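All protein chains but one are shown in place.
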Amino acid sequence: MLAYLLNLATLICINAVLAITLNFIMGYAGIFSMAHAVFFGVGAYTAAYFALNVSASLFLAIPVAMVVAAALSLVLALPALRVRGEYFVAASLGLQVLGVTIFAEWKSFTGGLGGVIGIPPADLFGHAVSDPVAFLMLAAGCLVLVILITNALLRSSFGRNLKAIRDSESAAHAFGKNVAVIKTLSVVISSALAAVAGALYAFYLGFINVESFMLDTSVLLMAMVIIGGTGTLMGPVVGTVLLMLLPSLFSYMWFLPQTEIGAIQQIAYGTAMVLLMIFRPGGLVGSGKNGVVK
Amino acid sequence: MLLLQLLINGVQVGALYALIAVGFSLIFGSTKVFHFAHGSTFTIAAYAFYYLYSVAQVHWLLAVLAATLAAVLFGVLLDRLVYAPIQRHEGSFFTVFVASLGVGIIVQNLVGMIFGRGFVSVSTPLSRSIELFPGLYVSPLSGIAILCAVVFFGALQLFLMRTHVGMGLRALSENPELIRVYGLSPRRLSTIVFALGSLLAVPAAILSAASSGLNPAVAHHVMLISLAATIVGGVGSLRGAACAGLLLGMSENLALMYLGPQWSEAVTFIVLFLFIVLRPSGFFGRAIST
Amino acid sequence: MNADDALVLLRISNLNKNFGGLQVTNNVSLDMRAGVITTLVGPNGAGKTTLFNLITGHLTPSSGDILWQGESIVGKSHWQIARCGIARSFQDLRLFNHMTVEENILTVMEPASWIWQPGGRAGRRAREERAMDILARTHLLDKAKTRAIDLAYAERKFLSLARIMATDAKMWLLDEPASGLDRGSYELFLDLLRTEVRHGVTVCIIEHNLDIVIGISDRIAFLDQGRLLADGDPNTVLNDPHLAAIYFGEQAA
Amino acid sequence: MTTTVLRTEGLVVGYGGRPVLDHFSFDLRANEVLCLIGHNGAGKSTLLKCLFGLVPRQGGQVYLDEKPLNHIEPRRLTAAGLSLVPEGRGVFPGLTVAETMKMGLWAAGVPKDLREERLDWVMSVLPALHAFYQQRAGTLSGGQQQIASIGRALLSRPRCLLMDEPSIGLAPKLFQDLLQPIRQLQRDTGMSILLVEQNVKEALKISDRVVVMKSGAIIREALPEELADNAKLMELY
Partner (left out) sequence: ADVTIGALFPLSGPNATYGDIFGSGANLAAEHINADKLIDGTLKIQYEDSQALPQQGVIGMNKLVNVSKVPYVLSAFTGVSKAISTTASRSKTVAINGGGVGPDLADLGPYFWNIIPLANFEVKAVLPYLIKERNLKRFVLVYVDDPLGEGIRKELTESLPQAGGELIEALSVPATAQQFSGIAARVRAANPDVIYIASYGSQQAQIVKQFRDNGIKQQFVSYTAFSIPEMSALPEAKGSLYTTQNVDWNSTDPVTKRFVDDFKKKHDKMPTAYIANYYNAVRLFGLLAHELQKKGKPITGENLLAQRIETKTFDLVGGKVTFADNGTVVSPMQVNEIDGAGGKVVSVVAE
């Protein structure tokens, strides 16, 4: 039971990092990315590759993963500079599908559907972090750090710049904001921080494959953010906890047939999404009215 | 010969994509509802047909009618019961999107629970190919698919051109509140759109069930294709969506000349991505950047 | 006014713009001098807003040149032009709707697009103080924490002005800033504007309300069908019978 | 006794929070031009929107031809001969002016054989329309959009026209030129007009009656002559 809770808590931390970083661009810069799982994946694969071939040290693997994800995120920034709203959703969807194809096909790096196996445990100051409690601490630490970083950024002038662009790009321009730089920067930061979650995930499971980084994950992350409350500080965390706990509840309902639990969980998800959007479109933490966006 | 064969396959697949995409494009273009559950409409129509025709063994015409009814009802009810309440308190574009995603997930899993998560197909003699020329095989379904696409698209165009509804729909997409000032009912227009758009998914659903089979997750692919075609064609342009659907079907098949089928979805989306970066307004759309 | 060339902030020379076949700006040459309020008037569709868009880089001219303090700014992107010191308002306001009034002001005071602003903590405090001062002058102080979208119409108009005051721009381009304001409000508005001009900004304003035009202009430029028909002293322009026939109607001063 | 076209009794309208209009009662009589003036935020637009069914009312009653309206629906009111020139841009940016007019005719339920004639008539009232008739509304200048919007509202030859600050963005001459034919039309057809304006000077010239609002209530009702001199007006503002 304890093991089960630890596992759940660790996964919640990892997903919360992803939700927070997604909210950073979605809620504040108005960039609705459906490709967040790709950067999660890039972080995970990079960390795994690095750990298998160079060193499992967290202080090396995580920065490397961040840098790689940040560099690749420029591909996402490209359409973000060109289009907004639903067009960008489409572009990011495209990137997501493309990412999955590459993850599945670049077998020498990602192992394809078979994945990367045998990832060594993370190494922190020479100690292998393999104990579940220790790993939970590590994940929680990263979560706190990410929250602090994003918060600091959002309260700063950079955060205001992001919101200004979200509200009126042309006015931001007219007041001397270099929209291209700001957007690119926000995408880069968000992706780099998402890569932290990826690295943690790879070390935690010891195995990663393309299934974790598919469209479903991006959709789930987006649901976490929106259900929690787009553009709010705690919304993404609340959304993550809710969406991660919901399924576990069902596994404790012994009367449900084993093979249908997955489907029932999913239906519960879907229903929660629909009902929340009808009755609380601003998200659980949001203002009740819709928080943001044109 | 391979090229020709793939081209023909491409046209068949493209015709189906065009039909699906036009439905989505119509809905999205005029209501701005990111109707992710359009894929579910497809699933519902397809499974309804599969169940009635293959399992319950009713006459095919009856099965088609029932599938149509199911699809249209689903689309309209979804609009009324889910989208309308959200829009009433000015839900943002993404609020509706998430709700739509939720519906998609529900339908996929319900269908999975009822019909099994496995793969089912409708077997008909029509899927057996005929050798047109030595080495060139075409199944009667291809012909039907192309015919359907032409007929439905033509009828839709005629409807939109001949009636004022077409103009109303364009206006609806821009400012539903203003529509009311003009004395029209956005809800009625919206119902018409959802009924029409859902209807357009039916032939594609039935033909897919017969030619390549079904599983509860097909909605995903259907949705991705519709979205890609809508954007590539230019939002608001049905002609664009139809052409783009055709283009995507063809490029997917022609890519098989050189690449494995695991690249087909990627090829579709590379086309999409390039369009967005290089020509965001699509084939026929208007410029929309920033 | 002063004819001295040194005081010309913005010089528009032989500017042209067409949309398809339609010539919207037709060989316009116009100087805007420091410390002067120029009013742009003319019938609907004369090309006034277009002229603003050309200056600020939202549109690129088909031909002709725009010099800012002697340097051409044609071809620069709009944020670069904004940084030269040209600020504008929009006919449809375009406030940062979901940000608070205070944030609306602060964000335009922060010059850098990168993560850090120059000036550090002291700089930030200075900006905050100035923001409060501007809000006080535009009567928005008690709404500092309100989101722009929740403001009443007149307040939004004032916020649009406050946002421009917060920039360090030397030249303001205001597109119908007072339209729809009631009399009390627009008097306040004009007072504010006059004070700013006295402190050294240069203003170009588009306006249809003749009371306002008469109340504030140092100089009137009259556009019709993209052409600059008259440019000079308010009295002269307002009394021109030809212009009255096409624009002012029976009530010309 | 004069008949009323629109009348409200104890109308309450708001957007959450304190109501904008609190127990508001007023009437618009047949065959008159009623000018509604007041401060920014006084609730003029809110009243118009509520009368036309765009904002739900929270209490009170609205009467059309002295018959209470239970559901105020823009579609029904249009059919009953009402028409609204909304505040701001009343056109669809993606439609050309020609299309906008076509749609307006259809939406207002003008019979097919009358449409041509109706269009010609609007074009004669607003000759400026000719210049940009085939242009997409989104590319029009601010004033041009306003002209198109007014033109659209006239298509149905409404028997009751609600106009929310039509002068915004219009050149002075154009506004003057517009008011006269409308007044003429009103006289010819016995139409009632509810005109909300900040440009009081012009508006008063064609009004039969003036209502001054402040903070959601009527503070004064007068004849235009009474307010004609500026001093009186200044008092109220």
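Letters A, B, C and D mark the chains as written, and numbering starts fresh at 1 in each.
One rule holds in what follows: a contact is a pair of C-beta atoms (placed from the backbone, for glycine too) under 8 Å apart; a residue touches a chain by one contact, two chains touch by 3 or more.
The model shown is predicted, which means the values in this text are computed figures rather than measured ones.
Considering the complete complex, the chain that is not shown touches A, B. Of the listed residues A:Gly115, A:Gly159, A:Gly176 or A:Pro281, the one in contact with the hidden chain in the full complex is A:Gly115.
Touch with the chain omitted from the figure is made, among A:Phe109, A:Phe207 or A:Phe250, by A:Phe207.
Seen across the whole complex, the unshown chain contacts subunit A at 1, 3-4, 7, 104-105, 107, 112-115, 117-119, 130, 132, 205-207, 209, 211-212, 258-260, 262-263.
Interface residues of subunit B facing the missing partner chain: 1-2, 5-6, 9, 112, 116-119, 121, 127-129, 131, 135, 137, 139, 211-213, 215, 217, 252-253, 256, 260-262, 264.
Simple rule for what comes next: only the chains that are shown with their structure count from here on.
In terms of the stated touch criterion, subunit C and subunit D have no partners in common.
Steps from subunit A to subunit B, taking the shortest chain of touch contacts, total 1.
Taking the mean Cα position of each chain as its centre, D sits at the greatest distance from subunit A.
Summed over C-beta pairs in contact, the chain pair with the top total is A-B. Distance between subunit A and subunit C, defined via averaged C-alpha coordinates, is recorded as 43 Å.
Centre-to-centre spacing of subunit A and subunit D amounts to 51 Å, using the average Cα coordinate of each chain. Counting only residues that touch two or more partner chains, subunit B has none.
Looking at which chains touch one another, you get A-B, A-C, B-D, C-D.
Considering their complex, residues 19, 42-46, 48-50, 91-92, 152-154, 176, 179-185, 208-210, 244-251 of subunit C touch subunit D.
Those residues of subunit A that touch subunit C in the shared complex are 153, 156-158, 160-161, 163-164, 166-168, 170-179, 181-182, 185, 231, 291-292. Of all the residues in subunit C, the ones that touch subunit A in their complex are 56, 58, 77-80, 82-83, 87-88, 90, 94-99, 103, 106-108, 110-117, 163, 167.
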